[in-house]
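Every protein chain except one is present and positioned as in the full complex.
Now for chain A:
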Amino acid sequence: MIAEFAHGALWLAAALCLMQLGLGVAALRGEQAISRAIRPIAAIQALLVVTAFAALIWLFWRTDLSVALVAANSHSAKPLLYKIAGAWGNHEGSMLLWLTVLTGSGALFAAFEKRLEARTMAASLAAQAAIGIGFFAFLLLSSNPFERLNPSAVEGKGLNPLLQDPGLAFHPPTLYLGYVGLSVAFSLAVGAMLTGSVGSALARAMRPWVLGSWIFLTAGILAGSYWAYYELGWGGYWFWDPVENASLMPWIAATALLHSVGVLAARNALKAWTMMLALIGFSMSMVGTFLVRSGILTSVHAFAVDPERGAFILFLLTFYIGAALLIFGWKIGHVRDSEPFEPVSREGALVANNLLLSVILALVFIGTLYPILAEAMGEQISVGPPYFNTVIGPLALILALLLFVGPKLRWRRGGPLFSPLGIAGLLLSAAMLVITFLLGWNLTILERLGLSIAPGLALASLAPLWGRNLLRTPAPITGMVVAHLGLAVLLAGMAAESGFTKERLVLARPGEQIEVGPWTMEFEGTRPVAGPNWTAVEAELRASRGSGPVLLKPQSRYFSSPPTQTSEAALATDWDGQLYAVIGQGSESEGWQLRLWWKPLVTLIWLGGFLVTLGGLIALIGRWWGEWRRRRRLAGSGYRERRAW
């Protein structure tokens, strides 16, 4: 019965969504009285969808094999965490999750956004409902997660073992929160263009949604990247795979939007530009969903795919992007002129940031989708790291150089281009460049520049704190500095990983010693081990370099349902990098294939990514805290005024 109730709840929510659209349009045409019903409708709709999603998780938890989706994707002998995560580890469940986040953010927006003018609010909620209807239709008509199986299955087919990993259990929800949070920015842009109220107030309403989505996207991409790093066992953290690019594109758009929405909020400038980016942001989320869910692209991450569903999503995304662009073209001429500024100013630097990010976004977009176009013309082509690294690397470095001056420039009219810390950073980078040559490091141009720019950037990124009382610095500025510092750390990690990694591939018998970079690894032998739903061959490697030995235990795992083999890489982290070991085929008599890496400073990639995310969090929480205090102060002063009266 639970499945039927949940299915019914979804239909009811879809009907409410349709109602929200109708009421929003009516309110936009002047029927102010009925617009009050929109907020509760948005809230109930979200509650219904959340209930349906909770029901799906329950069905997976109980492994209810009379539900087709559970039978196809779960197994009674699976650990509990993966039973629950299995609810969104498949197409139908993940689309329900998408809808849960979409209606959930719509409801939060309806409930908590109080300052926005009523007509714009109604128009935005109508836009949000219009998006919702499309995805309700998609879920209910082509991907019903609650379909019954008659007769019910005896045992489930299991979840792809590669997905049975704690990191991956939380990777898709995090990413979806980011993807779909951008829908609110999209709806706000559509609503404000329709009512002609593009300005600072709109930007202030949009900013927390952009910042929140950006934080989730950053965290989700990091989690996915770390998963690929240790779970796939290929020794890399980013492969420019189409599915990775699908999450990177909304992130780039959100990053650009985050910077331009700040300009709109503070200076009432870059109006049309910010609206365009808000539309592109969620459009990229939909493109990403399309790429992942349609299976149109060959990908290491693409599991179970279906072209008909791809066509449905393609239709939805064409429709929404087309409609939004039409509204943009129709209405943007009526948007009042933005405040002017000089080329050398904070605004000017942020325009440069936005242009560079847009170019990078376009390059990723073209590189990811060109293979589809080529295939339609009968040519099989693969676009990979050689393309992306060559065209994007230099632009990313220019963006990093912009960070030496941008954050310290004044609004509107330029002051001095360089701050003292900016100059110091530049000198440090120049010195570092000379040092890389003096030490005779054999590096590519990009690696050399990355290693040189990173330390200078770390110094220059502190410039906005120069001369401030650290305790009284506004949280958004602290957050910005932490995020930019994180970028410098990330850059150092990527350049070092690329330039200094040492790799060995050997066939080793027990007792043999293998040199990897500064380490000596002793192969102690293999032994069989077993887990809840797998068996494995585990190798024991004792690594040492002067200091005490570290033990690494890479495994080659065999899962029985579904029958699959996976490699579990072993990682050992030291202060200056990570050892990474993978075991391949072999036997006791012939020896075992071992692939070993020493990756100096690779940990900086994760540390940098963490700092970038943390910076976003500090800014977001700081703004909330400031807003809360402002409201309390207002309420307090109102009380006193009334008393004086």
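In this text, a residue touches a chain if its C-beta (ideal position, glycine included) is under 8 Å from a C-beta of that chain, and two chains touch if they have at least 3 such contacts; residues count from 1.
Throughout what follows, contacts and distances are computed from a predicted model.
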- Query: Which of the following names does UniProt give to the chain that is not shown: "3-oxoacyl-[acyl-carrier-protein] synthase 2", "Na+/H+ antiporter subunit E", "Cytochrome c-type biogenesis protein CcmE" or "ABC transporter permease subunit"?
  - Reply: "Cytochrome c-type biogenesis protein CcmE"
- Message: I'm checking contacts with the chain that's been left out. Which of A:Thr473, A:Thr520 or A:Thr564 qualifies?
- Response: A:Thr564
- Of A:Gln32, A:Ser152, A:Thr390 or A:Ser544, the residue that touches the missing chain is A:Thr390
- For the full complex, which residue in A:Glu117, A:Glu375 or A:Glu522 touches the chain that was left out? A:Glu375
- The one of A:Ile34, A:Ile435, A:Leu507 or A:Leu634 in touch with the missing chain is A:Leu507
- Message: Counting contacts across the full complex, list the positions on chain A that touch the omitted chain.
- Response: 157, 160, 232, 234, 270, 272-273, 295-300, 302-305, 337-342, 351, 355-356, 358-359, 362-363, 366-367, 370, 375, 379-384, 386-387, 390-391, 413, 505-507, 556, 562-567, 582, 584-586, 590-591, 593, 595
